[in-house]
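Just below is one structure, and these are the notes that go with it.
Excluded from the complex is one protein chain; the other protein chains are retained at their positions.
For reference, chains read A and B in written order, and residue numbers begin at 1 within each chain.
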Amino acid sequence: MFRVLLRIALASLGRRLSRSMLVVLMIAMSLWGLLFMEGIYDGMTEQFIDNAIRSDSGDISIFAKGYRLDPGLEKAIERFDEIEHVLTADNRIRSHVRRLRQDGLIATAHYSRNAAIYGVELEAEERHGRLASYLREGVYDFGKKGRGVILGSRLAAKMKVGLGKKIILSAQNRDNDVSALSLRVTGILKTNNMALDENAVFIGIDKARELLLLPAGASQISIMVHDKEEVPAVQKQLAAQFANLDVMAWNSLYPALHQGREMMEVFNLITSLLVFCVAGLGIFGVMLVSVLERLREFGIMLAIGTTFQEIRTIVFVESFILGLSGYCCGSLLGGLTLFYFYQYGLDLTMFSAGLDAFGMDAITYALIRPSYFLTALAAVTGATLISVLVPLRILQKARPIEAINKI
Amino acid sequence: MFVNFAMKNIRAYRNRSLVTILLTTLTTAMLVFATAFMDGSHEKMLQNAVEIYPGYIQVTQKDFRQKPSLDNLIFDAGAVRQVVGQRSGIEGFAARFETFVLYAGDEKAVGGMLTGIEPEEEQKLSRLASSLVDGAYLDNQDDNKLYMGYELARRLKVQVGDHLSFVGTGADYSFAADNLQVKGVFKTGLFEFDASAAFVNKSYFNKVMAAENYASHFIILPANPDDADLIATALNGDLDTEYLAESWRTTMEGLVQAMLVDSIFGYLTLSVIFIVIFFVILIYTWLTVFARMREIGVLRAVGTMPGQIFKMLVTESVLLAFCSVVLGGIIGAALAYYFHLHPIYFSFSEEQFKQYGLAASAMPTAFAPLVIMRDMAVMFVLSVGSTLYPIIKANRVKPIEAIHHV
Partner (left out) sequence: MDSSFLEIRQVAKVFSPGQDVELKALSHIDLNIDRGEFAVLSGPSGSGKTTLLNIIGGLDGASSGEVVLDGITVTGLDERQLSGLRRDHIGFVFQAYNLIPVLTARENIEYVMRLQGHGQEECNWRIEEVAGKLDISHLLDKLPNHLSGGQQQRVAVARAVASKPKLILADEPTANLDSKSAANLMDMMQQLNEDEGITIVFSSHDPLVISKAKHSIVLRDGEVVANEHVR
């Protein structure tokens, strides 16, 4: 029986082909736009977060107690070996790096600026957050004697220094004297993590120890886990284990990014709701007219023994076919578009000055999440089913059987 | 006759009319308000960013922006002062000298900016003085008194009345150092700025830095900020070619463009919503026009020209679109006006504003009648435009087919 009903439904849609196509097109276009928007916006948001995590916070960071509020050399993480032992033993943790940080001054013959001096281990950083991928100029190396320095891109621009140029770093050391180092620029990094691009000066951790007179200890240990889902659990456990340290997940280190992600989710949800409500209104109009213009036809079907349930099935099936066709076209179109931008990215280089001000990459790579397609399917199904409820009620009240004898 | 006829049809086909009016009104109100919100917030952010410190117009030595070294200073501030002083349409102006130094407190040393300003003139030009949170602002008689950012003071662990020292380079490349006493602390809300900037009276600065009659730039406040570009251009005519006057649109190009990018994404989102809405309007027009197919056939049979039928159907769309656009425009404009007077306060996104250096969380919407009319016109065209396809399609049907249309 269902096959017969399906055939009737298909034939009815075919009889008003242009109209059916319009509805399909409407759903497809709105879905296409929505998918594109979600993928690109999420891509942007995640890119921000990814940049911050890779270049700085990791999934989790460990600091000495109170360091975040009042950074200083006296607040260095001691007993590093002990911590490292725990981190290495935990198989949820992918990698960790230690960094030594102190605020100071970077100077050339002409300019000087304040800077955040980071003592880092380049190889470990590369394994940890692929720091080398952010390199814009020069090499990812401090040279044989470790006399090289890698600068944040904006800092380099403001200092007007290029590769091979000499700079002087000065900072307060452990003994509260100012000590200085002369180094040559070997590389320039652009992480789009604004704080780093604006201030960061990366030198070898051993050079940093030399400058700061700090033979051991670290300011920060950045940790990456294998599975992002486990961040809260790992953070909790480490926090309990090292009660005398501050163990913080990336989202409390970068609250603005976390907030941005949540706002984006709400924003996407509202937009989707609005779009599907309006699209539902479109389906409603078409189904209402399609039911009303077939009153006579339904009357005849009822007269020859079709049940109202079966007629309801026809109407539901029609609406569902419209929705599903639109969904398939829209998903395909949207999926392909997102795939393109996932592969090649959306290039907004022409606005690079503006994007820089936001700390955005010039090329945004779209995200493709299965959830986009699943929620869209649920929304389309919901919209198609809800939008025939009223036409069906009207159909029931109109007593189609009486319509047979009307002209 | 056709207007009358169209009115009757609008009343007779109530569903289509209601949906069209509702959706077009909603869309128009949405666009008008969204534009007002985006323009308003962008204007506010830019205004804040400009007024806190950089100023609407800056005059520098012509190479300074490219290569801000001590070789590219304004070495005859008096000459610039004289030229700028003669130009009309200017509310006020002052010289500044910016340099980077290392500050050292009792416990800490931190790099930062030390700028010599003309305190009393500066007070009228930027928001430095009004951002005071502790102590007092500078005056023209001050000597080694420092007016510093809140975050910088916190990092150096100094308070009003405390002493600290600085080490830097004088205008003649000489070594410059002195002791300073904190006179006041300010907080603009721009984190980076508050964490690195500090100011002294320029007459004192000139002595310690050997910078008499020098300046790194002048800032100029136009009587009407909208004239910034015009005045900058005019000044470039007045000033020696050695100097360059630039409006905030050039000096803050990044931020201006960032706002543009934000608008583009805003309009992108709106257009996704609008696509669906105009599709729905199209579909409802389609349904009504085809429901009236027989009627159209009869009209054609009794001698109505295809062009007249087109005119009649378009008249309906135009009337519907016009009413809704006016209604939507009024709603949107009313909202825009209300939130123009009572800015929207975004407490929840303060972190983000701070991150982008936008010290503002109260955003007024823009109320610009011309922009509102433009948006209304766009919506009118879109609304009428989305009904054209069904109308043209219906008009192509032959009268005989139309009469027998079921």
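Observations on the model:
Definition applied: contacts are C-beta pairs under 8 Å (C-beta built on N, C-alpha and C of every residue); 3 or more make two chains touch, one makes a residue touch a chain.
In this text, all values refer to a predicted model and were calculated from it rather than measured experimentally.
Of the chains displayed, those contacted by the omitted chain across the entire assembly are B. Among B:Lys62, B:Lys157 or B:Arg294, the one in contact with the hidden chain is B:Arg294.
Across B:Gly170, B:Gly266 or B:Pro306, the single residue that touches the chain missing here is B:Pro306. Listed here are the subunit B residues that touch the chain not shown: 1, 5, 8-9, 11-12, 294-295, 298-306, 308, 398-400, 403.
Heads up, the rule we're going with is that only the chains that are shown with their structure count from here on.
Those residues of subunit A whose C-beta lies close enough to touch subunit B in the complex are 18-19, 22-23, 25-26, 29-30, 33-34, 36-37, 41, 72, 103-106, 110-115, 160, 170-172, 176, 178, 194, 198, 255-256, 259-260, 263, 271, 274-275, 278-279, 281-282, 285-286, 288-289, 293, 348, 351, 353-360.
Against subunit A, in their complex, subunit B makes its touches with residues 15, 19, 23, 67-71, 100-102, 104, 107-112, 155, 168-169, 192, 196, 253-261, 264-265, 268-269, 271-273, 275-277, 279-280, 282-284, 286-287, 290-291, 348-349, 351-352, 354-356, 393, 406.
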